[in-house]
Every structure is written in structure tokens, then in C-alpha cells.
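The complex appears here minus one protein chain, its other protein chains still in place.
Moving on, here comes chain A:
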Amino acid sequence: MTLIIDTQAAAPASHARNRGTRRAVIVLNMLGLCLVGLIALTLSCGQGCLPPAHVLAALTGADAGGADFVVNDLRLPRALMSLVVGLCFGLGGAAFQVMLRNPLASPDIIGISAGAGAAAVFAIVVLSLEGWAVSAVAVSAGLGIATLIWGLSSGRGAAGARLILVGIGVSAMLNSVTSYLLLDAPAWDRAEAMRWLTGSMNGAQLVQVWPVVAALAVFGGLLAVSARDLDLLRLGDDAARALGVRSDATRFRVTLAAVGLVAFATSAAGPVAFVAFLSGPIAARLTRGGRFILPAAGLIGAILVLAGDYAGQFMLPARLPVGVVTGAIGAPFLLLLIVKANRNGGTL
């Protein structure tokens, strides 16, 4: 038997497909470069700039004079924390938005982040827990809140809109719980309280970074193996199921993965405002929909946190935590989306 590949006939499909893929690959590479550049910047420059050779020497453990402490103890943990937390928020946020077909359905708007944050504060202030235990409480709370919101908003018709409204209500409630718990913790300074209210990278240490890295590996991996099915759910449940997707199992896996990512990140750095919410729509715009929204959203999340934290420390008149900066960027965008959604009902 001879195998004849008719290249003429295969042209339109593969050509069109390759063009879309090429664009996405270019976008991902640009985002990656941007991210590397930002990390280099945050490692080299703070109040003053170190020459690249000193930074490299410090990172590789060679004698770097005074640079060792600044780079390895101050800037590196902060940069790594920003990187992994941003990846988690970007991935988790976009996963929710794609799954629920609505940019407003991101975990920081529908109360998942607020739940994880309130639980983390509760675990620290009331239960005196630390490290992994705090993350575990935060993840459980995140899953609990997700179940609660699903339950409260289930029923026929307009499920998306109801879910978001219920989520916003739950979110507001949980934020007041966090504020209340913080009032009750007089030993804390303002900076520490700010972490739990808007998210902050202040005082980040390497030991706090590793749990988030582990979460990224586990839940990010779960999300990666569910990505194709998630992409098909965008065609609607019936179409996805007709293509062999187990829609409920997929939604369960994606919810678990996204809540895990967001809750671990929140328990390490606080609910960094609007990063989860902003990353997906920006990624969708850059990759024009497509199959590459999730990785692009992860990279954008990391860029937002790194850039926001850097700007908050060194580029504004006052030193501000990263959440204040990203919040200031996110709020107008939220307004814009709500106005637009009223007009034509946004999708992702």
C-alpha cells in the first residue's frame, strides 16, 4: 500500500491553523521575554542599581561584596514570590473566566480569593497556624466558598449572571470578616494588615515561596491536562459533550485546580487585587481567543504582579503594596467591562 499525502488538499486547513498557532507562539515568547526583563530589572534595581555582573555573582554564590544580601535576601525572594503568585492568579482567574464564559466570573470578584484570604487570616490570628497549615485552611475555604456560590446560584436560566451577583455579595461579606479579624489582631502592623486586605510582597521569604511553587506544579498540572476539554466547553455543554468531553468532571477538575492556585497564592501574598480578573481578558485580546489563553494569562499575571510591585516600591511618590497598584489599574477596567456587558453581554 502506498501512502500518498495530498499536500494540495491539506493546504487550507493546516495553513489557517498554523497561522493562528504562529501568532500565539509569538505572543507567548514576547510575554516570556518581558517577564525575564522584569525579573532582571527587579533583581538589579531598587533604591539604586547594581551592575549586572554583581547581580550574577550574587546569584551564583560567588563573592559579590555587599550585593549578596540585597540580591539574595531582599530582591530574589520578592521577585520569585511575585512570579509564582502572578502565575497562579493569572492561570486560576482565566480558568474560571473561560469555564463560566464571563470575564466577571474571576475568583477575585466572585469571592473565592476573599474566602481564601479571610480563612488565612483566621488561621493565623485565631488558630495561630503557619506555613502549610494556613494554605490548607485557605484552600478548603476556597473550595467551600466555590461550592456555596454554586449552590446559591444554581437553578435554571441566567446562571452566569446570578453566580456573579451572588459571588459579589459573598465577597463583600468575607472582606468584612477579614477586616474584623484584623481589628482584633493588635499585634500586627499596618503593612501586615495591608497584605490581607489588598495583597503585598513586603517581607517575602523563600520559605513562603515553596508551597506556592508546589501548588503551581500540582494544580497547574491538573489544569494543563484539563485544558483541551475546558477549551471545548466554550462551545457550550451539548457541543462539548457530543465531542466526548465529560463536562461535569471537567468543571470539577478545573474548579479544583483554579481554587487551589488562587488559594495557595492568596495564603502567601494576600488577595492581590484584580490580577486574576485582568489577566484573562488581556490574554484573550493578545492571543485572539484561541487555545493559548491559559498560558498567556499566567504570564500576564506574573508580569502584572512584578511590574505592579516594582512600581509600588520605586516609581510612585509613596511606597505602596502591589495590590493598591493593580487595584488602581483593575478598577477602571472592571467599570468598563460592566458598562460593556450591559450592552452586549461579554464572553471570553
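Here, contacts are C-beta pairs under 8 Å (C-beta built on N, C-alpha and C of every residue); 3 or more make two chains touch, one makes a residue touch a chain; residues count from 1.
Keep in mind that, in the parts below, contacts and distances are computed from a predicted model.
J.: The complex lacks one chain in this depiction; which UniProt name from "Cytochrome c oxidase subunit 4", "Iron dicitrate ABC transporter ATP-binding protein", "Membrane bound protein complex subunit mbxN" or "Acyl-CoA dehydrogenase" does that chain carry?
T.: UniProt lists the chain left out of the view as "Iron dicitrate ABC transporter ATP-binding protein".
J.: Looking beyond the chains shown, say which of A:Ala40, A:Ala53, A:Leu243 or A:Met315 touches the absent one.
T.: Residue touching the chain left out of view: A:Leu243.
J.: Can you list, in ascending order, the chain A residues touching the missing chain?
T.: That gives, for chain A, the contact residues 5-6, 9-17, 19-20, 101, 225, 228, 231-232, 234-239, 241-246, 284, 288-291, 347-348.
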